[in-house]
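The complex is shown incomplete by one protein chain, all other protein chains being positioned as in the whole.
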Amino acid sequence: MEGMGQFIVRRLIGMVVVLFAISVLVFLIFNVIPNSDPAQRIGGKNANQQLIDRINEDWGFNDPLPTQYVTMMKKTFTGDLVSYQNQRNVVDQIKKGIPVTFSLCIGAGIIWFALGVVFGYLSAIKAGRAADRALTILALIGISLPVFFLGEMLLYYVAFKAGLFPVGDYVKFSEDPLQWANHLILPWFTLAVLFIGFYSRLLRSNMLDVMEEDYVRTARAKGLPERQVRLKHVLRNSLIPIITLFGLDFGAVIGGGAILTETVFNLPGVGLYAGQSVASLDLPPLIAVTMFGAFFIVLLNTIVDIVYAYLDPRIRLGTQAAT
Amino acid sequence: MNRSARAQPESPLSVEDMRVRFATEDGIVHAVDGVSFDLRPGEILGIVGESGSGKSVTAQTLMGLTRSSNASISGSVRFHGTDLVTASDEQLQSIRGREISMVFQDPMTSLNPVYRVGYQIIEQLEAHKEMSDHEAKERAVELLASVGIPNAKERVDNYPYEFSGGMRQRAMIAMALALEPRILIADEPTTALDVTIQAQIMKLIQQLNEERGLAVILITHDLGVIAEVADRVLVMYAGQIVEQGSLDEIFYDPQHPYTWGLMGSLTRLDQPPPDRLPQIGGAPPSLLAPPPGCRFRPRCPHAFEKCGELPELEERFPGANGHADRCWLEPSEKREKREVEGRIGLGAPA
Partner (left out) sequence: MPPAEATPAGEPPLPVGDQAEVVGRSPWYLAYLRLRRNKIAVAFGVLFVLIVLFCLAAPLWADHVAHTGPNQNHLTEQITIGGKKTFVVAPNGIPIGPGLHSKFLLGADDNGRDVMVRLMYGGRTSIYIGVMAALITTLLAVAVGLVSGYYGGFTDAALSRTMDLIWAFPVLLLGIALGTALSVGGLQIGPLSVPADSLWIPILIIGFVYVPYMARPIRGEVLSLREKEFVEAAVAQGKGPIRIMFTELLPNLISTIIVFFTLNIANNMLLEAALSFLGAGVKPPNASWGTMIADGEDRLVTAPHLTIVPGVMIVLTVLALNVFGDGLRDALNPRAKIRMEH
């Protein structure tokens, strides 16, 4: 496939540059911009003078900024980051939480992509009619619900009152796959609703635009059955931006959105860890989570770009192909 | 309307009183308002008119491509015993691409950019005929070669953006002819191409018509193109046919003032150039509420009281033999009024 190799190399180089810039930004956010003593900030509410002095040493807050930056990066990436509030190693905590967060996000991601595409497709082919209006209303409600509110409502009405599902908590897949899924169904659904709403409307909009394209008219003029026109010409071309977006959003969910769901359902993942750290104003975990979260997204974006280039051959050759 | 004299029993395509209306925000647009014609076997029928005359909508409606929730289509399009206006979706599907094919104006946007050209041809072949992928691919290569695409064997795997404009249009024609249809509808096939390529494409179409007896409906606003290849011509204005006849009749003995205007605005190599290019004054009418009576009346310098009544499309002089028009003027008046400064033209208001 011509140009694919070059394209991948270009994107990887770009990725490294962005990762560097992200690390600088995280450094600025946590150590430069705020208007308080950094050591005090990091030590937390109950830090005494002894602790503050130790932190100053450890983190090099008396050194020039660039050195501080290097120190911070070293600590973060060698796993030498410790929370001064509970004495636990941050990176270890994050590692423990990853399988839970992934379980939550991957499951939700599959659900929201599948349902988003199905609802969006149906909305588009029945545009203007009752089914479309109903789906649009549902989608709009979906994107207006705060994730944590939906979670709490489901927890209260469906789990607690109706007893249909367990009231939060997590069961490891290796222990009991069925219970693992049982405990995750409500969180999956909670996380998925917002995106189902958004994606179905986006796909609907794309499909309606693509339906007006000349090549769709050509496909009909060739005598292709309507379903083939819809699936192979309209849907195929409409999905391309959706797939890109999915890559972005999936990264965003892992890096951020899961925080709310894990907090509400008490799932011991990275999100819950982050949420607890916010509540206790414990900065070292947040530094690590922010950094790794952003890194993960950039990595995912790069992969998505490469997949996109494979799907839409014009992208590979850049502007030449667009003429 | 007096049709029996002209009806050809073996007419592959027969259109009777086609009317197409679209609902828009501003009201109902009467895009096609009572169009009737027959396509004779093996002929190249040209449909000529300005933008907004309804020629493209007519062409697309023939194959049912204008069906949608905001369109109202009436009349009949008879194709071998089936009325395409009322035909079911399945019936239309089996006819499209197989018995009647269409080529569109802009080859750049008419091909799906994410599929290879060969695939798009194969897709059409396999939709209508049982074929192995191997056979289909070979056939696709044959087709591309037959329309003059060099290196067809490699080119068949190219994406549309790797083809030039002229080549894309050839590929579209190849696709249209893949299943050897009886009728080809070409909607402004050369408008988006430059002049030299234009000539090649028109030659190709003419060749196909002569060699295979392929009937062609050619829609264009370019009279030069019509003059090259058409056998008969329909002149459309404001959603109606205002004149129809053979190529010679239209060019040398036009009966309708609009046609005179079209002829008059042509520059001709066999005559001295005029000082100013004559134009038809005014603008085409809005199709939201077409004026009553003759639609050309507001722009016609020869209008008189009778023009308040809409003329039918009829033969208006003895020996007309298919040459019909919508103008109330007497044939002798017409012959007189159309002479402007030694050539055919519309003339200024009296």
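Annotations
For reference, chains read A and B in written order, and residue numbers begin at 1 within each chain.
By our rule, contacts are C-beta pairs under 8 Å (C-beta built on N, C-alpha and C of every residue); 3 or more make two chains touch, one makes a residue touch a chain.
Computed from a predicted structure; not experimentally measured.
When the full complex is taken into account, the listed residue touching the unshown chain is A:Phe160, out of A:Phe160, A:Trp180 or A:Tyr308. Annotation for subunit A: contacts to the undisplayed chain at residues 18, 21-22, 25-26, 29-30, 33-37, 40-41, 128, 140-141, 143-149, 152-153, 155-156, 160, 208-209, 251-253, 255-257, 259-260, 263-264, 274-275, 277-279, 281, 283, 286, 289-290, 293-294, 297-298, 301.
Throughout what follows, only the chains that are shown with their structure count from here on.
In whole angstrom, the spacing between the mean C-alpha positions of subunit A and subunit B is 54. Here subunit A touches subunit B in the complex through residues 128, 213-215, 217-226, 228, 232-233, 236-237, 240, 311-314, 321-323, going by the rule given at the top.
Residues 63, 65, 69, 89, 92-98, 101-102, 104, 106, 109-114, 123-124, 127-128, 159, 161, 172, 175 of subunit B touch subunit A in their complex.
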